[in-house]
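A single protein chain has been omitted; all remaining protein chains appear in their positions.
Our next item is chain A:
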């Protein structure tokens, strides 16, 4: 004889299939003791109480957007290319040379 856990499992399967009351019992109810029958009745109450709820579609959509935003790779500014670095060096070098020449000229006049 299978144990009560086995019969409760069969009962839960029948509840999922839509059976209710005595029709959901795996054996005639009188085959079980009154405390055991209470467990079958409790399982049926759970079926009625624990029904799926639908989240708000607006919230589902807004979270989807947020996740997609987070999932996209971050935007980076392009790194300066080699020629532009070279030109930057030329400009800074020329400026530094100019300052040096100006100061030297200024110093010799005084």
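Here are some notes:
Following the convention adopted for this analysis, a contact is a pair of C-beta atoms (placed from the backbone, for glycine too) under 8 Å apart; a residue touches a chain by one contact, two chains touch by 3 or more; residues count from 1.
Please note the rule applied: contacts and distances are computed from a predicted model.
Entry comment: the absent subunit's protein name, as recorded by UniProt, is "ECF RNA polymerase sigma factor SigD", drawn from "Protease TldD", "Iron complex transport system permease protein", "(Fe-S)-binding protein" or "ECF RNA polymerase sigma factor SigD".
Hidden from this view is one chain, which touches chain A at 4-6, 8-9, 12, 16, 38-39, 42-43, 45-56, 59-60, 63-64, 66-68, 70-72.
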